[in-house]
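All protein chains but one are shown in place.
Up next is chain A:
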Amino acid sequence: MADLFHSSKPIYEQIAELIKKQIIRGELHAGDKLPSVREMAIEVNVNPNTVQRTYRELESMEIARSKRGQGTFVTEDTEVLAAIREEMKAEILQNFTQQMYEMGYSKEEIKRGLADFLKERED
């Protein structure tokens, strides 16, 4: 249970990340219903209030919408969903390049390294 989450980041944010990743991978689609707060809480072993906070957070980011008496749903706004995909990509690239720069790799080395790496994986 403890290993599902990183202990120094808020859990409500980490659950939001999990849901965003599910959307990007296509496991959750536009308009899909999210599990009820309690179902989700039991599934990931956290307090229902934490899941409630995740859903509120997703709503404020317009990724989810709650319908009175029906639950919380993934937005049907495909532009928002496309934006999440881009955002996640930018975030990963940012981390990657920052680490490479910190180690002293040049821009050219990074580019070449990445191209070679991708090519190798193809073969």
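Going forward, a contact is a pair of C-beta atoms (placed from the backbone, for glycine too) under 8 Å apart; a residue touches a chain by one contact, two chains touch by 3 or more; residues count from 1.
Everything that follows uses one rule, which is that contacts and distances are computed from a predicted model.
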item	value
Record-based protein name (UniProt) of the chain missing from this complex, from "ABC transporter ATP-binding protein YhcG", "Chemotaxis phosphatase CheX-like domain-containing protein", "Cation acetate symporter" or "Pyruvate dehydrogenase E1 component subunit alpha"	"ABC transporter ATP-binding protein YhcG"
Options A:Asn47, A:Thr78 or A:Gln94, residue touching the unrepresented chain	A:Asn47
Residues of chain A in contact with the chain not shown	1-2, 5, 7-13, 38, 41-42, 45-50, 53
